[in-house]
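Every protein chain except one is present and positioned as in the full complex.
The first chain written gets the first letter, and so on, giving A, B and C; residue counts start at 1 in each chain.
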Amino acid sequence: MEVERMNRDECDILRLKGRLDLAGAEAIEGFFKEYRMEPMQGRRVIVNFAEVPYISSSGLRVLVSALNDVKEQGGEMVLCEMNVGVEEVFEFSGLNDVFKIYREEDDALQAVSAP
Amino acid sequence: MEVERMNRDECDILRLKGRLDLAGAEAIEGFFKEYRMEPMQGRRVIVNFAEVPYISSSGLRVLVSALNDVKEQGGEMVLCEMNVGVEEVFEFSGLNDVFKIYREEDDALQAVSAP
Amino acid sequence: MTNLMPNSQADLCLSLRADPKLVVIACKAVRNLAEIHGMNERDCYRLELATDEVCSNAITHACERDEHRNYRLEAAYDEVDDSIVVWVYDRGEGFDIERVKEVKELPKPPNCPVGGLGLHLVRKVTDDIDYLCGKNGENCLIFRKRVIPEPKLAAEA
Partner (left out) sequence: MTNLMPNSQADLCLSLRADPKLVVIACKAVRNLAEIHGMNERDCYRLELATDEVCSNAITHACERDEHRNYRLEAAYDEVDDSIVVWVYDRGEGFDIERVKEVKELPKPPNCPVGGLGLHLVRKVTDDIDYLCGKNGENCLIFRKRVIPEPKLAAEA
């Protein structure tokens, strides 16, 4: 499990890559801990799932905690490019109400860039 | 494991579909037994592997026996469209000397159609 | 739930070291069994999820995260009910079966760390679930998922 980080229009794009199960969640927990430590107020974050074939509750847990961190810092975090299987796990867990989920990265970018 | 049979330029095209392991070999043995019974002299046969992701020695065995049957009837049988993994199994077994193997179905067709 | 009993005639029995990285092996073994019996792709994903959640629970709640311990999984195709049945055994302390049975209100972030989501998902994606605590020093979580084949394409239908 890897996280590729880049910047688009002053948004952080986090491209996850790999299976987001218990092992995957543990592998990216460190990234999100460090990410939280960065002294950034009000940042806008897009998590891209294009290369995440699979997610379990362990993966959801990491994302919820990342969302909470970003919100605490007055920021915003949205998700995009999920396959149907991954999207369904968000639905079944009721977290599709908690996260804003967009089809394309561009849609997500537009949403978080809007004034 | 399935065999789709069709005719192109008076050649029999046999499109195999599935994993050609022990179970796959047993699944298509019946087809080749019946095929052998057809009263056809000198037929030209192309076996297309485009949808065979995998082959083991059990698969090779069925093909060798089919080749022998066709040759006994004065016919010709060639193979085509293997992936690299499948092709390597033919190499490792020394059967790439026994079978004529072509990249494309069209190449195979041209080869068996030549006078 | 009488026919969700541990099965000595399982198609496969898999014992895995309690390492999170290896759970995918259990998921894929169960998925392969389901594929062999013609389960559709969406349901295979769901079956993988159920297997994953239950095996991850065995690691985190019953093996004390000790990677040298093992847990065990059995899986079988049940002809009578045309379904895949999975048994996951551990030697941990076990837990209250009602946690599995009762459908609770889902905890909502940001107030909580999303606990209890795993078994909720298992209930969502399977047709039947049961838990046998402490038989022969082993606990066993059992679930069943019916085999529904891939919907035919319009062109084939």
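Throughout what follows, a residue touches a chain if its C-beta (ideal position, glycine included) is under 8 Å from a C-beta of that chain, and two chains touch if they have at least 3 such contacts.
Bear in mind the structure is a predicted one, so any value in this text is a computation, not a measurement.
When the full complex is examined, the chain removed from view is found to touch B, C.
Of B:40, B:98 or B:111, it is B:98 that touches the chain left out of the display. Note on the undisplayed chain: of the listed residues B:21, B:76 or B:107, the one touching it is B:21. Touching the chain that is not shown, out of B:5, B:71 or B:103: B:71 (per the contact rule at the top).
Although one chain is hidden here, its contacts on chain B can still be listed: residues 19, 21-23, 26, 54, 56-58, 60-61, 64-65, 67-68, 71, 84-85, 88-89, 92-95, 98.
Contact residues of chain C toward the unshown chain are 9-17, 19, 21-22, 24-25, 28-29, 32-33, 36, 68.
Please note the rule applied: only the chains that are shown with their structure count from here on.
When chain pairs are compared by their number of contacting C-beta pairs, A-C comes first.
Here the spacing of chain B and chain C, counted between their Cα centres, is 41 Å. Chain A and chain B have CA centres that are 49 Å apart. None of the residues of chain C touches two or more other chains.
Contact with two or more other chains is made by no residue of chain B.
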